[in-house]
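The complex appears here minus one protein chain, its other protein chains still in place.
Right after this comes subunit A.
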Amino acid sequence: MVTTEEEAVRAVPEADVTPRGRQLRTATTIARDYGMHLALVALIVIFAIASPDFRTVENLLNILNQVAVVGIVSVGMTFVILTAGIDLSVGSLLALTSLSSGVFAATQTSTTGTVLLALAVPLIVGLVGGMINGAIVASRLATPLIVTLGTLTAFRGMAVQYRVNPIHNLQDWYREIGSGRTAGIPNGIYIFIAIILVASLVLNRTRFGREVYAVGGNEQASRAAGINVARVKFAVYAISGLCVAVAAIINTSRIGAAQAIAGQGLELQAIAAVVIGGASLFGGRGKISNTVIGTLILGVLFNGLVLLNVSSPIQNIIIGALVVAAVSLDGFFRRRSA
């Protein structure tokens, strides 16, 4: 993976401090920067010991395939959160893009042209949906929370209005995207990895990526440095919408149906993944690789709990507590390094 943006940026004090202070600070720094890696490893070890079903190659591939959908949405969400924004509309937009994909992938509308449309139309719908969010947020007329809370409702309404009944009987080639395998590995994983690489490249190696960090870190200073803040904000929501569309195609293909109720609660899972990955909701701090770790932690946790026959309400309690703990830790470290 591309070298990461924040590797160099550590809250190291400028002058020497006492040895004890330095030790403490180093420990804090490690906990902050690698806490989630350790947590992931710990979870895997625990579940591997507790459940024989967990420690199979097939199950691990299964986990990766399952996290691909949430993971891709989380990557888009990372861009948004880096600018101190939030995108609550991803779940509803996923339903809308699913339907716009499914319509062209259903067997009864089978012509060669629809192959392209089943992929292109959802991407356009996702992009436009994200651009609507971005345009309103960039205009500064309403906060990201309110804007995307509104579009969360509106996009869902559009999806249901468009089609209440699920679209089943999707074409075979379409089913291959999400449930097929290449060289023994589910196709969704390849797409996920490709998205991760592109997103890392954009954040770390492009002017735009640098501007995303700057705008999230300090909007006023970014504007004073000549950065087009509105354009950056607009773009991150568009990116989020585009990621949602890609995730929607994989998801629709894998479950074999496009439905208006798809993606409910997806926004919370995506935000949770980003936050568990250590990104700050205040913006300016976070990276793609950490979001991926956050996604994996959630995926492993879900999978492991299911295999251990933990009931779904209990799962939710655990995941919820984890999110609060992750954000509190972020607050703790912020205070530390302040």
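FYI, contacts are C-beta pairs under 8 Å (C-beta built on N, C-alpha and C of every residue); 3 or more make two chains touch, one makes a residue touch a chain; residues count from 1.
Just so we're on the same page, contacts and distances are computed from a predicted model.
J.: Considering the UniProt annotation of the chain absent from this complex, which name among "Cation acetate symporter", "Co-chaperone protein HscB homolog", "Probable septum site-determining protein MinC" or "Ribose import ATP-binding protein RbsA 1" applies?
T.: "Ribose import ATP-binding protein RbsA 1"
J.: Of A:179, A:218 or A:315, which sits in contact with the chain we cannot see?
T.: Checking each option in A:179, A:218 or A:315, the one touching the absent chain turns out to be A:218.
J.: Taking the full complex into account, find the residue in A:86, A:105, A:196 or A:227 that is in contact with the omitted chain.
T.: A:227
J.: Sort through A:71, A:102, A:241 or A:284 and give me the one touching the missing partner chain.
T.: Residue touching the absent chain, from the options given: A:284.
J.: By the contact definition given up top, give the residues of subunit A that touch the hidden chain.
T.: 8-15, 17, 205-208, 210-211, 213-214, 217-218, 220-228, 280, 284-285, 337
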